[in-house]
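With one protein chain withheld, the remaining protein chains of the complex are depicted in position.
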């Protein structure tokens, strides 16, 4: 495991929201992080599919950690802004969020994310996101 | 309690994500809904403050239900897209999300939301959101 | 005229895009700038109303200059990101964009803007925007 992969897994483990949602990091490379989560009974909206907040949460984490892969080792990252377009209901066994860095930078890091739902072996794009991550000194 | 208030409370009760986050509806009027939630230990990011997904989730629900107050009784609502700008860390005893309808419509309903954090009796604006809700027939 | 008002008017005069669109600054105070523009025949879309690019352009300038009112005198400002929701066609004699600072900051300044269309003496909200401005050293 590389240093950055270890840092991301340690940081992710400290995000209790990710544990609550049952999420895990499944892929880390330079400028790309994938997070996977089941659609747990505790994360639904009124129609019984995954809440937009579930889709957003794992995509935000994936995009933030993708940004972290391209920052100096001493920095942490916070979300400045993100926009999500929801394309289809979060229905299925599992959601996979892929965060990618579009433009790294010392002050701002522009990212995108895609979220796919996996149901009965089929994969469907359910959301796209576009946002900005900002490097901060760890508190 | 008005009919719409009852409908929103019933729908909200069916959103398991809101129960997981400890959220509750605290205000309903035409075009405005407020949702309040504590910053539970289970909804944190790596620095120990509330995860962006917590802030987003309650704001999304508040904005969606604000839209629902202005739709025909037989319709439900889903999020089409939202953008969130995070202004300050989600730190405090409680977050309050206020969703408002800017422009109702049969096909699209444009909404905004603000999220405030309450800490030691002080209230601070921590996020603003702008998005689109879409009426759908209940499944 | 205050110093900041003079600086904004000088900078605005250098934005040839604003001259092309016939736009002018009509209001400057701390954290708020208003820009007004006619819906010129040269700025239309295919249905004969104002192009989304016209609405966006004056709102972007209004929001950017609102940010500038709250920055140190030696700094300039550029747009990092903005999201626009279009509520109604840009139809009328004149559009008025009001840019406001929601949260000033040394690294990022979060802004909103509203655009109203004035037609036959009636004013109608046609767009809302939410974005981030970034201070930069003038080149």
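Order as written gives the chain letters A, B and C; numbering starts at 1 within each chain.
Note that in this section contacts are C-beta pairs under 8 Å (C-beta built on N, C-alpha and C of every residue); 3 or more make two chains touch, one makes a residue touch a chain.
What you are looking at is a predicted structure, and each value in this text was computed from that prediction instead of being measured.
Checked against the hidden chain, the listed residues B:16, B:47 or B:80 yield one contact partner: B:80. Only one of the listed residues, C:41, C:72 or C:121, touches the absent chain: C:41. Although one chain is not displayed, its contacts with subunit B can still be listed: residues 80-81, 83, 107-108, 132, 134. The chain not shown here touches subunit A at positions 83, 85, 87-88, 102-103, 110, 112, 125, 128-132. Even with one chain removed from view, subunit C keeps its contact list with that chain: residues 11-12, 14-21, 41-48, 51-54, 56-58, 60-61, 76, 78-86, 89, 138-139.
Note that in this section only the chains that are shown with their structure count from here on.
Distance between subunit A and subunit C, defined via averaged C-alpha coordinates, is recorded as 33 Å. Distance between subunit B and subunit C, defined via averaged C-alpha coordinates, is recorded as 29 Å. Centroid to centroid, with C-alpha atoms defining each point, subunit A and subunit B lie 21 Å apart. Multi-chain contact residues of subunit B (touching two or more other chains): 83, 85.
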